[in-house]
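Missing here is one protein chain; the remaining ones are kept as they sit in the complex.
Then we have chain A:
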Amino acid sequence: MHDEPQVARDDVIKGTDDDAIISKLSAVNLGYLDDPFVKHFVKRPSRRPPLINRGSYLRTRSLDTFTEQFIKTSVITQSASTHSPTTTATTTTPAAVAGIKKQIVSLGCGSDTRYFKFKANGLSVHKYFEIDFPESTAKKAAVIKKNKAFTDIIGDPDLKLGLGGTEIYSKDYCLLSGDLREFTESIVPKLKAQGFDTSLPTLFLSECVLIYIQPGDSDAIVNWVGTNMDASLFVVYEQINPADAFGAMMLRNLRARQIELPGIHAYPSLKSQEERFTSRGWQAAQAVNMNRLHESLSEQEMKRISSLEIFDEVEEWQLLADHYCVAWAYQAKPQQSEPHRAQLIHLLANAVTL
């Protein structure tokens, strides 16, 4: 009886992925985003209102930009280089990079297609891990296994399914099932069993995920990463500002759909999102709202997206965008040799330039 509400809530949390992927496909179909993989996860496409399309585009694009910069920024270690021992942080293509291996961990990945989209464009890392509830990963694994479009990207003839079809193991891509609320106990061992290396610079992504679990549980994840990783970058996209009229209405409307945001009261502002990390010893942290990200689009890009649809919701857009943020933080362990640590910090900092 005690478990029932929790199970029901978990179903609702999983359901948020359905909502998000339909929104993403709506943006793709209208030309905001380019992603041939999303459609495989949507049975009944639906066109969203323009401001939702714009927000879906902006969220994906912002996280894509950080991920791309993380992948592309090279670090040349002293031992590897004979000519210039100093750090080179440039956006050279991966083929030219004689740099360090990297990892990406996508927490609560749902139907996210980032790995596939990036690899199709020649961008990949040493290992990309995706984690979600078994019911979600089972669905995703089924789609991946069934579609050549996906398995071709993974490109590993030794690709295996595991745990009753809820996990995928391959050379550079692993889909793992688990409960983020038991990150240290059950997910970390799985990661390590699949070759996860705490000494490699790693990008952790939480795209509207940590907000759905108790702050104690999300803090545990941030703590573990900060303590155990040699160099890591954590990027969070989620809701903020629960207390104003719009925020209060948002919580009410979501509650009517049985969606709760337990994390929002713990980290309700840009400042608190930064302190979430800096108070735990992370090197640096910054949080911006979606309006700021919107404003940082180039004129050319703004023109392009404005031409896709009529957009008559400026005030409402600004209200909505005020209630979403992207927060990021990075750290590199002091125990390492100093030039190496500086290079790592440079790599991480460059990933999150707007």
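The rule we apply is simple: contacts are C-beta pairs under 8 Å (C-beta built on N, C-alpha and C of every residue); 3 or more make two chains touch, one makes a residue touch a chain; residues count from 1.
Note that in this section contacts and distances are computed from a predicted model.
Q: Could you tell me which of "Ribosomal RNA-processing protein 40", "DDB1- and CUL4-associated factor 13", "Serine/threonine-protein phosphatase" or "AP complex subunit sigma" is the UniProt name of the chain missing from the displayed complex?
A: Answer from the record: the omitted chain is "Serine/threonine-protein phosphatase".
Q: For the chain left out of this view, which of A:Ile52, A:Ala284 or A:Ala342 touches it?
A: Considering all chains, including the one not shown, the answer is A:Ile52.
Q: Which residue among A:Asp11, A:Glu182 or A:Glu316 touches the omitted chain?
A: A:Glu316
Q: Thinking of the whole complex, not just what is shown, which of A:Ala120, A:Leu254 or A:Ala342 touches the missing chain?
A: In the full complex, the listed residue that touches the missing chain is A:Leu254.
Q: What is the set of chain A residues that contact the non-displayed chain in the whole complex?
A: Touching the chain left out of view, chain A contributes residues 16-17, 19-20, 23, 26, 29-30, 44-50, 52, 55-56, 59, 208, 239, 244-250, 253-254, 257, 259, 306, 309-312, 314-316, 319-320, 324.
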